[in-house]
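Shown here: the complex without one of its protein chains, the others still in place.
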Amino acid sequence: MSRLVKDSKKKIGVSPGSAVFIGNRKAHSVNISIFDYNESACTERTTKKIEDCFPFKDTPTVTWLNIDGLHETHAIEAAGKEYDLHPLVVEDILNTHQRPKIELYDDYIFVSLKMLSGVNDSYMVESEQISLILGKNFVFSFQEKEGDILDSLRVRIREGKGRIRKMGPDYLLYAILDIIIDHYFLVLEKIGDKVEAFEEELMKEPKSDTLHEIYTLKREILFLRKSVWPLREAVSTLEKCESDLINEKTSPYLRDLYDHIIQVIDAVETTRDLLSGMLDLYLSSVSNKMNEVMKVLTIIATVFIPLTFIAGVYGMNFDFMPELKWKYAYFAVWFVMVMIGLGMLKYFRNRKWL
Amino acid sequence: MSRLVKDSKKKIGVSPGSAVFIGNRKAHSVNISIFDYNESACTERTTKKIEDCFPFKDTPTVTWLNIDGLHETHAIEAAGKEYDLHPLVVEDILNTHQRPKIELYDDYIFVSLKMLSGVNDSYMVESEQISLILGKNFVFSFQEKEGDILDSLRVRIREGKGRIRKMGPDYLLYAILDIIIDHYFLVLEKIGDKVEAFEEELMKEPKSDTLHEIYTLKREILFLRKSVWPLREAVSTLEKCESDLINEKTSPYLRDLYDHIIQVIDAVETTRDLLSGMLDLYLSSVSNKMNEVMKVLTIIATVFIPLTFIAGVYGMNFDFMPELKWKYAYFAVWFVMVMIGLGMLKYFRNRKWL
Amino acid sequence: MSRLVKDSKKKIGVSPGSAVFIGNRKAHSVNISIFDYNESACTERTTKKIEDCFPFKDTPTVTWLNIDGLHETHAIEAAGKEYDLHPLVVEDILNTHQRPKIELYDDYIFVSLKMLSGVNDSYMVESEQISLILGKNFVFSFQEKEGDILDSLRVRIREGKGRIRKMGPDYLLYAILDIIIDHYFLVLEKIGDKVEAFEEELMKEPKSDTLHEIYTLKREILFLRKSVWPLREAVSTLEKCESDLINEKTSPYLRDLYDHIIQVIDAVETTRDLLSGMLDLYLSSVSNKMNEVMKVLTIIATVFIPLTFIAGVYGMNFDFMPELKWKYAYFAVWFVMVMIGLGMLKYFRNRKWL
Amino acid sequence: MSRLVKDSKKKIGVSPGSAVFIGNRKAHSVNISIFDYNESACTERTTKKIEDCFPFKDTPTVTWLNIDGLHETHAIEAAGKEYDLHPLVVEDILNTHQRPKIELYDDYIFVSLKMLSGVNDSYMVESEQISLILGKNFVFSFQEKEGDILDSLRVRIREGKGRIRKMGPDYLLYAILDIIIDHYFLVLEKIGDKVEAFEEELMKEPKSDTLHEIYTLKREILFLRKSVWPLREAVSTLEKCESDLINEKTSPYLRDLYDHIIQVIDAVETTRDLLSGMLDLYLSSVSNKMNEVMKVLTIIATVFIPLTFIAGVYGMNFDFMPELKWKYAYFAVWFVMVMIGLGMLKYFRNRKWL
Partner (left out) sequence: MSRLVKDSKKKIGVSPGSAVFIGNRKAHSVNISIFDYNESACTERTTKKIEDCFPFKDTPTVTWLNIDGLHETHAIEAAGKEYDLHPLVVEDILNTHQRPKIELYDDYIFVSLKMLSGVNDSYMVESEQISLILGKNFVFSFQEKEGDILDSLRVRIREGKGRIRKMGPDYLLYAILDIIIDHYFLVLEKIGDKVEAFEEELMKEPKSDTLHEIYTLKREILFLRKSVWPLREAVSTLEKCESDLINEKTSPYLRDLYDHIIQVIDAVETTRDLLSGMLDLYLSSVSNKMNEVMKVLTIIATVFIPLTFIAGVYGMNFDFMPELKWKYAYFAVWFVMVMIGLGMLKYFRNRKWL
């Protein structure tokens, strides 16, 4: 549950727009990495002081400022002031329980979303919030902890592969979003594999904890939906906004991104549908198996109960019971009992109960 | 149910726009608190006479008039007349069973919503109606009883913390709404904790009253939905309205508020989904456990019934039963019976019934 | 079912716009009551002849013509001709199986809706159709039978209470609609009480006819929905239409009416949700209780079956059964049997089956 | 199923716009009836040759050309050429598996819909496709077989009743649609009666084939939905289109038609809801009855099993069993057994198991 409604207590009663960190501290210390590039050159730097970022503010080159760790609120606040961010934006960057969203300001665009990654050997999804700010010639990215998801992008910038170095900060923003969404597919694939495994398990041998696992998976999917659905609207807004910050050459890429998000949503919804279908399947598998057991057991009992009655009758101690005197009576009774037993079995088989 | 459809009887046949108090009287007496402030100064006053509020009507400073207790309808009516409120607005203020809504008039904006708070040690939600009127330089707030939710706001005004003293009455309205919505999160967290506790209970040991509690929780959520969904539209209207009463600098704050409401709605819907998932889980847990019991018991019965039959056979009193004379017949029968019993158990185990 | 699809047979093959009465004749004779008023005066009259209404057609005062009983189609038709109503409007007035709707014509507005009232001591809803026509200075109301719902409005007009006498026919239309909607609340409250009673019953002792009653209630709610949902659109159309017949001062009242309808819809939907929750609750209550019974009974049987087997063994008549000779064998067997019984009970209790 | 996806095979690979008849041949031969009328006169004619229709093309009178039987594709094609119909329209007329639709062309309007009629003594719905073309001064109607649904309309034209002879071809189109929709009500009434009968059956004595009948009814309703829902949009388009072919005096009639379709949709949806409610009702009725049976049977078994055990104990053959010697032991045992039996029954009754 903790992932659904989170520690809002920390904030109640505090003036709106205050810089308060909300979330679990995931990073040891704040790390800042700076990429400054244009088509011909690329400078790279890491630092721990936010002030080192400020000189890049007005350079004509594209600057990517990535900050890992949000717990040192004063650094974020200082950056906010230097770059003229609205206090609410700073508040949102620090609140790691944001719903994915986009906000268009006059001078910059603020995007907040979740970065998902699967935990090894498990279908549990790990989620980290990333906030992005696209300015005139810079992109700010704020992460909760040091991540390796964006490393492949860094390589591309360093090596000048593809068109990244030739294009502006809007393309950089797109590239970051694209990598994040691509990882959504990875997570979904992992879940999909688990669902497939469940399906086979259900066909063969439903176990009682399968139910709990389906329920857990359902919760995971509920959580995924919450991260993905708002993204749809956000990227659509980004694509359609007429801000000067978005170059029209980037537009097809954003449309492509939008398509990917729709595909993620499709996959999430399909998985949801499959899971509820599996629940039905599980329940009826279990009940079918149980019915099978009960039927056979009941049939055994039913066959023997009349026979036991007959045995009981000739166990009675009446002085005058003519059958008891007959020579072959015992064998006759055995014969009758076997006949009755076989007759009942035959009857049950005819009616397809066996 | 009483919270879903309420004592409408009181009003039928009464002329529309009449000032009739509808609800349960929750306050002992009417209390009025007046805050009058601008950036440099802040006056505070409490009174019991509505007329004390009227002098503040045309002052250039921001005035917050808070009225606790609605049962003295003539006071509300008098305020309505003095401040030129539409009779229907006065009627709505006095009817505590309103659906959350916003109404834009030429000179003022009327907002009505629910203030939620959790009851200690329970997931029951307590609800109180608050009506707000935003005028040119004042905010009226009408509560059913004295509340402490807004106290933190009063502190902020008194101490001049944050930007509240620097901004107009629209920001004050926002600040009040913000605190109310923040408390929705608190209530949801409480419910979330309860849901989490239920989940664990279900995994371990489903009890029969869990069902009733899930049902009660569902009702609570239904009630929450009714309070939250209309708010979405209301705040969206407030954000988008082009009234002079809303300063454009307040606009980002209202958008932030809107985001919070969407988050509340998200959490409510997720909880709903979880609850119905839990119902399925509960039902199949119970049925699984029951099946387990029945199966073992039935197996015991099934094993002994054929054995009892054999014992019955040799309890028959026929004169001529050759086996009875044999010396080791008794032990042979025991041996046969043990074999049959073990054979059946083995067979059941092989078929995975045990 | 008769309330869901009704005797359409009467009309098939008839030319559209023909004046044919469709429905059950609920009134003995046609009664017409005429109210003619302005702020200073109010004349009241009852008649049985439709022609008595015609002189009021062009008076500047507000005229309310109320007709109870629709089976004398020629009277309605005559009125339709005199007041220039479209033949389809006359047809709709006479067809009591209309869906609630509004139709805007150049010279008049036609509104058709259901008047609901609860039947005593029952949650069954009684429904009557009322058709209203708002003209330049008159309101026509057509009811199936004499009703007392509008009596409180008549009193208000007679006594000149509230603003009714000061305002035009549009306000009169509003006032009629308002009273009708207020009665919807009454009906919903009755149903709500019944639902509450069911809930308590379910918590304590589910009976088998509860199921049928829930089903009946569900049908009643389905019927309510059909009456209420179209009203929403109708009143919204009324509020937003730019007809000269609606004075802009009446507009806030219509908005208020709209809010009430939304509240009715909310309550209907919530009741629906509660009812389906109750069905789940009922079913699992019943099955829980049944499981309880079966478990205890099965346990009794299971404990005694092995004991009976032991008794059966020592009832065998073998010549050589050493135990039979031992002196305390009988007591030993009793001891063993009691031990086995207690052991099984203990085992069942340990596994929480008891 | 055949009614849901139909023999599309016939058409694959054929050039679009080809005149291929798709469906089951329902008529023996093609019959054409021609009505040519204005306010003062009405000529009627039947023929088998399509060419006989062509002279009416440019007459100022209203011409209604009704063609029964679609299997002679060349006739339809010839008419299409003469009246300048788009090849796709001709294709659609001949394909009896069309979804209801409307298409506006410059010179004519094409409407395709289903004509429903109930089969005697059954709730099965029979469906026939009718295609209508409204031209400047003619209406073409294409039916699969000779039908009597439109006969009442023919009588009205012949006798000059109502306003049909006074109005143009658009009113004729409306009149045809109106009769068709009126028959939808008849079909729904039939289904409604069946549903009502089911309800009563369920309350009294659920049978196992009720389930299949509910399922069949559900399928029928699914099919109805497919015929009705698209009509809504079609008639709405017709009402709102600004074609010269639709006289503005016909507009209120189309609006009325639209209302009827909404009513049909309402009834279809309500029936659907009722049917799924009935399924729940059926299932729990059956399970309630079963539980009842099992409980009583189990109680009988449970009462006798301990008694049988006691009897078994005193049937043991131990040499030393002191009770056996006591004079009144036998009666004492009887007494004990009766007491135990009654005690158990009392206990069961106390716990409300009986």
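Just so it is clear, A, B, C and D label the chains in written order, and each chain counts residues from 1 on its own.
By our rule, a contact is a pair of C-beta atoms (placed from the backbone, for glycine too) under 8 Å apart; a residue touches a chain by one contact, two chains touch by 3 or more.
Source: prediction; values computed, not measured.
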Residue among D:S18, D:N31, D:S152 or D:S251 that touches the chain left out of view: D:S18
Touch with the omitted chain, as defined above, among A:C241, A:A301 or A:L345: A:A301
Full-complex contact with the absent chain, from A:V14, A:M124 or A:I262: A:I262
Of A:V14, A:C42, A:C241 or A:M321, the residue in touch with the unshown chain: A:M321
Chain A, residues in touch with the chain not shown (by the definition above): 152-153, 156, 161-164, 174-175, 178-179, 182-183, 185-186, 188-189, 192-193, 195-196, 199, 203, 252-253, 255-256, 259, 262-263, 266-267, 270-271, 273-274, 277-278, 280-281, 284-285, 287-288, 291, 294-295, 298-299, 301-302, 305-306, 308-309, 312-313, 315-321, 351, 353
Absent chain, residues of chain D that touch it: 1-2, 4-9, 11-13, 15-18, 86, 88, 92, 98-99, 101, 103, 205, 208, 211-212, 215, 218-219, 222, 226, 230, 279, 282-283, 286-287, 290, 293-294, 297-298, 300-301, 304-305, 307-308, 311-312, 314-317, 321, 323-330, 333-334, 337
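Operating definition for what follows: only the chains that are shown with their structure count from here on.
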Chains touching both chain B and chain D, listed by label: C
Farthest chain (mean CA position) relative to chain C: A
Chain A on chain D, rotation in degrees - Cα superposition, rounded to nearest 5: 145
Centre-to-centre distance between chain C and chain A (centres being mean Cα positions), rounded to whole Å: 42
Interchain centroid distance [CA atoms averaged], chain C/chain D, Å: 26
Shared interface positions of chain A, touching two or more other chains: 315
Category of the chain touch graph - line, ring, star, complete, other: line
